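Every protein chain but one is kept in place in this view of the complex.
Letters A and B mark the chains in the order given here, with residues in each chain numbered from 1 onward.
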Amino acid sequence: MPAASMRNVTKRYGSILACDRVDFTLEEGEVHALLGENGAGKTTLMSILYGLVKPDEGEIWIWDRRAKLRSPRDAMKLGIGMVHQFFTLVDSLTVAENLALAAGGGLLSYRRDAEKLLRELGATLDPSAYVWQLSAGEKQQLEILKALARGARILILDEPTSVLTESEARWLFKFIQELKSKGASIVFVTHKLDEALAVSDRITVMRKGRVVGSARSCEVSKRELAEMMVGREPPKARRGRRRIGGTVLEVRELAVRGDRGELAVSGVSFEVRAGEVFGIAGVSGNGQRELAEALAGLRRPEGGEVLLAGRDVTRAGVGERRRLGLAYIPEDRLKAVALDLSVAENLVLTCYSSFCRSLTIDYRAVGEHARKLVGEYGIVASSIRAPVKSLSGGNVQKLVVARELASRPKLLVAAYPTSGLDVAAAAQVRGRISSAAAQGAGVVLISEDVDELLEVSDRVAVMVKGRFTGVLDACDASRERIGILMGGSVEA
Amino acid sequence: MRLEKRESTPRWLQAAAPLGSLCLAFAAVSALFAASGVSPAEAVKVIFASSLGSSYGLSETVVKATPLLLMGEGLVLSFTAGVWNIGCEGQLLAGAVAATWVALYSGLGGVPGLLLMFVAGAAAGAAWALIPAALKAKMDANEVIVTLMLNYVAEKVVEHLIYGPWRGASEWGFPYTDEFPRWAQLPTLGATRIHIPTLALALASVPLVYWVLSRSKLGFELKVYGSSESAAEYAGVSKARVVLACLCVSGMLAGLAGVGEVAGIHHRLRYPRGVSCGYGYTAIIVAWLGRLNPVLTVLSALFLGSLLVGGDAIQVKLGLPRGVVDVFNGMILLSLLVGEVVSRYRVVR
Partner (left out) sequence: MWSLIRAMVRAGTPLLLGTVGEVLTERSGVLNLGVEGMMAAGAVSAFAVAYRTGSAVAGLAAAAAAGALLALIHAAVSVTLRGNQVVCGLSIAMLGLGLSSLVGRRYIGVPLSARFREVSLWGALAADPVAYGALLAAALTWAVLWKTRAGAVLRAVGDNPKAAEALGIRVHLVRYAATVTGGALAGVAGGYLPLAYTPSWIEGMTGGRGWIVIGLTVFSFWSPGKAVLGAYMFGLIEALAYRLQPLGVSAPLLMALPYLAAVLALLAGSREEVRKKAGVSALGKPYPE
């Protein structure tokens, strides 16, 4: 009897088909890898299984009974547990306390109950350790244990190795086998080919919302899987010749720490020249955000150097870098705007000093500037005095792009600039970035969309776990090569 | 049923919410009075008659509104940036102490002495606010608690001075300093108690704060920081500059208010509650009721000034204790808060 069966599941977000008539079956007691690139629909599909998202069409059967999942609570009642990429643990509490919160337990005896549970599940965690003391791998172990403590027999692991080191990942695979031997059925969502082959019994590949193929791991080869994941090579977009000038950005052996103290970026070196677009590919969470922040001046690097237009800016703040010609489009667009301020004010947020006459701001000039940009970029707002919080996400992004490009930067750092935008808006942004390069800016473009990178970039680097696994010239790069580099193998 | 944030607050609601809050406060206070054996109608009559019903009453309203306006304008700046200066009370006392020193112990006199009183008072207020500012800028210390605690430290310093080294030689053991010399007593308007220099400063602060917020570079930075700390960091706005500017300016204005109270009204340094009957806290209400708008703050300062005058009157005429003013203040602030929630959120099924 299959543990879970999803039939004809479809989910639409506006005009985008996240899941297109998907059939997915999880047999009892198996480890089933759900493989695909980012945006393939894997997380959406599993969110539907966990009750986080309601499908537009399709049926879900759990243990051969039709299930109506209105929320994660329903899913948990049926024995489905999901471990996400972010942690839902309380840092200041101990392991035992977090387990007790998840699983119940007596008023006074909860610690003993938790210790018993840990022993039964064969976990190696110290019940009295505080969560803030745990490593990422241990935290994840705790998240899995929480799900199991609530009686989960179907376990969904969403990209679990994205936060783990090599050895932690190996330990995780062993733990998964143990859980399997104890009767759990597991879905392992990943974009890494090698992992899918190593850990699972069966693999299902998704691409652009559809199931492309399904096979037993022992019967399929890496090449076949890669082809299924990536599909046929799309026609190369024609890119106009650009004049490449002098070096605007030099990065040497950059090392940056992340929020949890781990080394998010290590040993990264590259150069960007005027007129060149340097793309950085890779699944988000591999240090791209920290790298972007270090380039922008919002995060102090641990080691290495950053030279902007020949000047050492490694320790310089964002204001100084902007004065040297930096523009930055951050990953989290909400950090790039002041929601309560007007459209016009936000359009000068990063360059208000240039609208100043001694101590005052020339608001008339600000207004003119705003009207010009709103017209040029087609930003939809009730007026330039409207607060930015009344704008839609896509228009906020257009505002940010408009503002950053209006300053005619020497170096543009753009992190995921088209995320969340519809097809037309995304194309417009890509066009603007290209023309900024054509006008002499050096661009660092960080994106998860390989097609986008291939269309716009002159060179593409692939970033995995804080390092560049390879840097390719656009004419040599193919989706397959990039896909393999993203899987972790390093290219000499 | 739950609360959901609105994308934007409609104009009519922006105006109606504070007015509705005032009505709510009025109703609540009336109920409390009635339950306490005081006729609300009687109380209202006394309040209005005393504060607005006579020319003396009006002048007294201005007397009370002067420090409220000075500090209220400073708080408008500070709260716009999201910097919570709860320490105006202590900063006012700091200014009062500085003015007292100049008046009694500096050896100066005449116009230079008068000028120095104000300069010293402003500097003292700014310095008292510098402590929480530096702590917040350098160590991210919560300015609410620091400014609050420093209020009480200031109170104790004043108590120490008036019972100890500065105790008036001629005052039979009462907790006052000596009376200020004539040059240090501020000129008043006719027969009223309105002390002109401080009133002038208060009125001058209105266009100044208006200009800072709507035209200046610093005002822009304050608004950005108040909207989002992370956007401010992204934009290169210096957190230290914003925090220091807000606290020191509002501290300076509070210090000036302190000079006014001690040199214009009492002509001596007295027990802290006698110098400032909670002006520093009432100023918070003044800024809030004025919706952080420099011009509306003038109206709210006058309104709360009249309430304070009325509060004094009903203490005398109806035998009510001093705390009745706190009931007004507390109820108004609470109702304003509820009104603010109503304008920020809507109820959704």
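Keep in mind that, in the parts below, a residue touches a chain if its C-beta (ideal position, glycine included) is under 8 Å from a C-beta of that chain, and two chains touch if they have at least 3 such contacts.
These numbers were taken from a predicted model, which means no experiment stands behind them.
Asks: Among B:C23, B:A41 or B:I145, choose the residue that contacts the chain missing from this document, as touch is defined above.
Replies: Here the residue in touch with the unshown chain is B:I145.
Asks: Mind pulling the subunit A residues that touch the left-out chain?
Replies: Residues 73, 88-93, 97, 100-102, 105-108, 110, 132 of subunit A touch the chain that is not shown.
Asks: Pick out the residues on subunit B that sit against the missing chain.
Replies: 3, 5, 32, 36, 84, 86, 131, 135, 139-142, 144-146, 148-153, 155-157, 159-160, 163-164, 278, 281, 284, 288, 319-331, 333-334, 337-338, 340-341, 345
Simple rule for what comes next: only the chains that are shown with their structure count from here on.
Asks: Could you put a whole-Å number on the gap between the CA centroids of subunit A and subunit B?
Replies: 49
Asks: Within their complex, state which residues of subunit A touch subunit B.
Replies: 298, 317-319, 322, 328, 330, 334-341, 345, 349-350, 352-353, 356, 359-361, 363, 386-387, 389-390
Asks: Okay, in this complex, where on subunit B does subunit A touch?
Replies: 7-8, 215-218, 220, 223-224, 226-228, 230-236, 238
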